[in-house]
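A protein chain is absent from this complex, but the other protein chains hold their places.
Showing chain A:
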Amino acid sequence: MPVWLREHSWRQTLTAVYLSLPLRGGRATPANIFCSEQYLKVSIPPFLFEAILYAPIDDTNSTAKIGNGNIFFTLYKKEPAMWDSLTLENADKEKLQYLRENAVLKAHEKAKKETEAKKITKQEHKKYALEATMKLEEAERKRIEDLKEKERQKVAKELELWKKQQKDGDKYKSIQKKGELHQEIEPLKEKKSEKMNKTQIPNEGTSKTRLKSTKGCHGSCIFSPNLKEEHLPAPRAAATIKVNFTPRVFPTALRESRVAEEEEWLHKQAEARRIINSDLSELKDLKEEEKNPDWLKDKGNKMFAMGDYLGAVNAYNLAVRLNNKLPLLYLNRAACHLKLRNLHKAIEDSSKALELLTPPVPDNEKARVKAHVRRGTAFCQLELYTEGLQDYEAALKIDPRNKNIEKDAEKVRHLIQGTMQSS
């Protein structure tokens, strides 16, 4: 139970109330004082003083002075009127409770408002600081821009000056030249060939060429070289120098960063040509040329061109048995299978070809495009349109300019959208 402090003394004027509250020991801090519009409380455990004021006061302007074991309140009244007493006498418990709660709420609200106000001012300060820095930076930038602009203008002026000098120099020369050449023109005109005559005509102002300059000296200048020829040495005796180049397999330019990849590809190609799978007994029956995978490849190509797809497949099969590292064999066999509608085999062969065509270098671009296109076609014919589209897009990535691939890719996309809509 708190100990109530009852020994207070007060006096009032029309606008203010002065309340003096002695403290029995205990120090008071502002935290111990709680004041709202109509409620005043001082709580210094175990002492407690509270008062429901007679009339509302302006709690923001009112002050409390703590010192000498005494708290001195200066409360400014909201309405200037003389109070009968400091507190409301006939306050019952409920009203007290209500007033207390109200007071607390009001205090809370006030505190909230204060924090918000503080936040707002803080933000404004920040904004101001930011604007100030921006202005400074802007000023700096402008200064640099101005310097640059000044430099530019200075340079432009110099240029103009120089140009004028050139023009004046030219004019002077042209006047001189005109004088000299008038004497030379007569004998030279007779020497002139057809060609020179032709070139003279445009100078006499046809509308074909948009000749704007007034520099007359150029027109008459064609006459001057004949005067100078005697001083130059005769043309050189013609000769040829034979040149040897540093060998390079690829037709593209040499780039240091690509050398490693290119080496790898070349190495693979070389190895592929050397490997021969030789444990086949039928090899003894074959003629010499039929043991050469390249010859068999050519045979296969010819049969494909004539339409004998089965024969072509046989040729490629034999070639693969001899050397299973040549990507072109699989590529061409895939084309045959496509024609024969052996779609799964076509897919297998195109995939094998792609495997062998790594690393991707510009040299095997064409082969890779073909492999993707063939595999894509096979997928589409199997109605696996999404896989087919993937292959077409891969082909487009390698060779974006091929219109046929683009058209086919569009068709496949439409097909996919069509099936999706209907399903």
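As a working rule, a residue touches a chain if its C-beta (ideal position, glycine included) is under 8 Å from a C-beta of that chain, and two chains touch if they have at least 3 such contacts; residues count from 1.
By our rule, contacts and distances are computed from a predicted model.
Asker: For the chain omitted from this view, which of "Dynein axonemal assembly factor 10", "Ribonuclease P/MRP protein subunit POP5", "Cytoplasmic tRNA 2-thiolation protein 2" or "MMS19 nucleotide excision repair protein" is its UniProt protein name?
Answerer: "Dynein axonemal assembly factor 10"
Asker: Pick out which of A:238, A:270 or A:305 touches the chain that's been left out of the picture.
Answerer: A:238
Asker: Hey, which of A:101, A:131, A:151 or A:168 is the one touching the hidden chain?
Answerer: Among A:101, A:131, A:151 or A:168, only A:151 touches the chain that is not shown.
Asker: Can you say which of A:27, A:255 or A:401 touches the chain missing from this structure?
Answerer: A:255
Asker: Which chain A residues would touch the chain omitted from the figure, given the whole complex?
Answerer: Residues 144, 147-148, 151-152, 155-156, 159-160, 162-163, 166, 170, 195, 198-200, 202-203, 208-213, 217-219, 221-222, 224-225, 228-229, 232-246, 248, 252-257, 259 of chain A touch the chain that is not shown.
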